[in-house]
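With one protein chain held back, the other chains of the complex are shown just where they sit.
Order as written gives the chain letters A and B; numbering starts at 1 within each chain.
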Amino acid sequence: MIRLANGVALCAVLTFTSLMNAAEPLSQAMDGAIERAEPKFKDLASSRCDDGTFLRRISVDLIGRVPTSSEVRTFLVATQPDKRAQWVDRLLANPDHAWYWAQVLDAWWMERLPGKNTDASAWVTYLRESLAANKGLDALVAEIVAADGVDPAQRARARFLLDRDMEPTLVVRDISRLFLGANLQCAQCHDHPRIDGYKQEHFHGLMAYFNRTYLFDDPKLKKKVLGEKADGDVTFQSVFDPKKVTRKRSPGLPNGPERQDPMLTKEQLYVSAPAKDVRGIPKHSRRALLAGDLVTAGREPMARNLANRIWAQVMGKGMIHPLDQIHGDNMASNPELLEIMTKAMLDGGFKLRPMLRAIVLSDAYQRSSMPRGKEKKAEDRLLMARLRPLNPEQVGYSILAASGYDEAEAKALGTKATPAALQAKREASARPFINTLAPPAGNPDGFEPRLEQALFMSNHAHIQQFLSPRDGNLAARMLAQKDSGKAAEELYLSVLARLPDESERGDVAASFQSADRSVAVRDLIWALLASAEFRFVS
Amino acid sequence: MGELRGCGSIEHTISRRAAMGVLAAGSAMAFNGNALAAPLTHQNKRVLMVFLAGGVSQLETWDPKPGAPTGGPFRAIPTSVTGTHVSELLPHTAMQMHRLALVRGINTAEDDHGKGSYIMHTGRKQEPSVAYPHLGSLVARMVAEPDNPLPGYLHVQPGGGGGSSAGDAAFLGPRFGSVNISDGKPPVNIDLPNGLTQARDDSRHSMRRKADARFLATRNTAETEAYTQTHDQARQMMAKKALFDVTNEPDRLAGGYGRHDFGRHCLLARRLLEGGAPFVKVTHTNYDTHHENFDFHIERMGEFDRTFATLLEDLHQRGLLSSTLVMVISEFGRTPNINRNYGRDHWSKAWSVALAGQGIVPGAVTGKTNAQGTAVVDRQVNGGHLFATYFKALGLDPTKKHYIDQRPIPMTDPAASPIAEILA
Partner (left out) sequence: MTQDKPKPVPAAKPAAPPAASPYPGFQLSVLKPGVELKHSSPLVACRFDPTGNWLISASQDNGLQRWELSTSKKTDLAGHSSWVRALAFSTDGKTLYSGGYDGQILSWQLTLAQPEPNRQVRAHDGWVRSLGFHGNRLVSGGNDGRISIRDANDLREVLAWQAHDCHVYQVAFSPDGTKILSGDHKGRVKVWEKDGRLIREFVIPGLHKYDTGFRADIGGVRAWSFSPDGAGIACAGITNVSNAFAGVGNPLIVVADWTTGKIRIDLKPKEAFQGTMWGVAWNSAGFIVGAAGGNGGMLWFWKPDQQAELFAHKLPDNVRDMALSADSKRIAVAFQGGAVRVYPISA
């Protein structure tokens, strides 16, 4: 792995508007790194994907749903040479972008843990507002780590800690996994048995930021908040050490400097001393120290982790895999690429949108998922796009979009069809799909198809409503067509973002001969929604 | 499964699990999907696990100590095996003892419910870095026929909690996780929705499959296969829906099983096993009798005894028992000492399980505890020995290994060997 020297000079931060018009230099840099890693790249790489495929990819990746049939039609007939970049910018400016990506960050950072002590939807709103305001993700993480939950206006951000009950081992594990890309859980009791880079002192250095923080049931606020003491040290022994030597650890990031407590007299220790009914507020907060350290000494590992995760989210697999195993012995699939993206994250102030823009406008992202030859590990080498499953939110919102629920709702709401109103409707209607597809709480998203998901899709009443005709939805549009060919087009454009081939037109025509057209339409829509082509991004 | 896949990479031709990526939280293994052990030979064997949740008292079941200060008020009764006695709470099971083997010398040294249960399901103590698969998942993977329409690991449990526990399968993959049959009722959503006929369902799935065939002709992966397979599995489960209808049973037999939940659940278990399910677990709860241990065991054993005896006899009558490995287990036993609430607390140092069927010597008894029941004095075994014994009984090699990320992981604890004296 290429290591950057400390204190690398920051490039000028490119603003979002200037990016909109410039050719995307970051995309070019990424593609350059990918080509350089493959001697015969030009001979081996698959060609660019077609427009419909591209539109479907950026829609699910940037706003969480498949494109509507009219969006596909518009995009397919557009002739501007930079129409792909234009559409990307259109999606990034869409309020649904921040709305969807808030749910992505929520799934990353909360892994669907219930809102035990806080309001889970207020937290998602906080993430959405942060993203809409283009807040740097480093600043966002710092806010989350420093939160105490006391101020009602800022309570939402404390969910990360409060809904983990501020259980220190869990918090340290999740901070190391989710923000630093290093699962230090195994390093709690001993240096990691297989990973040289994960040491016990790393785990306990993180622990030392939290050991003085505690969950406090505030009698006045009648809520759980975080308090902190001004004393308490972290000591540890290795279970493999026969001598049981006890070591002390001050707060410090892995491989970072140890931070000593300032020398304070007893009287100087507290802003508010902890008591039975009083939340402790120390003058020197170790937890606040972590927030500061993460965005300074921890900037590079934070940037690398985020770059890797954002890449994984839209490309289907991280450059380092698994996502929480960043260390010296785990080679990135393309080390130069990872470092380019890490640097871009650092230089770009940890903004999400510019990073996403650069990735989706790269040749790598736009490569076809059809193999060109018989190269082994072609997806890992980025010779072709990876066939990847939609995540639970993408499935839910795409079923709604594909079946025309969104359009029907917009019609029904009329002038009241604001983005916020539609988002609320979509969240509620997508929830049963998301719940069925989501892993158990406390687990990262991962593709685990299960029998009961198929039974749900087949037989549960919830999906049936989207297959019935309703003014503005797909079933209604199909039934309105006298020509089965036009109905077939409407079907395939809505669900799969492409036109049907001859054989498919023929199948739809045959279905339309049947006695009950509305039944035929229901079953056609269902069959495509249940198909692998819908379930995956190709 | 030998068709050419799109990119021809190693992962895709080997294992479905290969491309699924994410492991259970806490696992430190980088899983890149190398070969698992190839399916081992099997001949229509199956497993029935009866799990008495909470920790059944060995003193009130398999290892009574009447007259000892720790013995409690129940006496011991003779069984159909000369010289073997069980608690008076098991009069019907006592008459089936000639089919059962008893392991009385278990010391799992783990008094925590979750951890004790883990040991009994996986044959290993919990480790932070590796999650081991349940026996049910292993059987689903290695004993089940690949085209078996039923899920390999079915768990019939009292109400609450449906869905599946994909995590049970650990690195074997969620396909081999347990599928929960909550309260013995068919899986949720097993019925077609109102107004949808079988003909229509056939037709829409035929459309789905046609669409998939077209799409996946040139680029399918382990993940797409896993996905499409769940639909086929769902259809097959729906076709087997009738298995879940225990009202199809003759009334007298249903009466013999008992007209209570456990009775119905065991009757369902028999139907599932008979219908080809490779591994069925039935849970009976409320054995955690810290308070009024004796009254509650009267009640619990009152349900268990007759039901289990009926089940054994029924399996035998249908010619299934000799090819079905039957086990009655718990997460631990209970303290010989009677506490201040006429209760017994957790005791993993000296307790018992019962086994029967495939590969087991009927009527065998191994292991002895002392006069008070506080310690094992002869032939002490742990969860690893039991696990290796299950393997051997099923004709599987307990020394075989899984290969995860090219790292060999023994399927059973290498430090524990099968209990030879109860293996046929």
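Keep this in mind: a contact is a pair of C-beta atoms (placed from the backbone, for glycine too) under 8 Å apart; a residue touches a chain by one contact, two chains touch by 3 or more.
Computed from a prediction, not measured in an experiment: that's the story for all the values here.
Looking at the complete complex, one finds that the omitted chain is in touch with B. Per the touch definition above, the residue from B:126, B:236 or B:286 contacting the chain not shown is B:286.
Among B:298, B:409 or B:423, the one in contact with the hidden chain is B:298. Of the candidate positions B:198, B:341 or B:399, contact with the unshown chain belongs to B:341.
Residue positions on chain B in contact with the hidden chain: 54, 66-67, 69, 72-75, 158, 285-286, 288-292, 295-296, 298-299, 338, 340-341, 343, in rising order.
Basically, only the chains that are shown with their structure count from here on.
Only residues 6-10, 20-26, 28, 30-31, 128-129, 151, 162-164, 166-167, 174, 177, 179, 187-193, 196, 200-201, 203-205, 207-208, 210-212, 214-216, 218-221, 223-224, 226-231, 233-235, 237-238 of chain B touch chain A when the two sit together in their complex.
Taken together, the chain A residues at the contact with chain B in this complex read 111, 173, 183, 185-186, 188-189, 192-195, 317, 321-322, 325, 330, 369-371, 374-379, 384, 387-389, 439-440, 442-461, 464, 503-504, 507, 519, 523-524, 526-528, 530-533, 535-536, 538.
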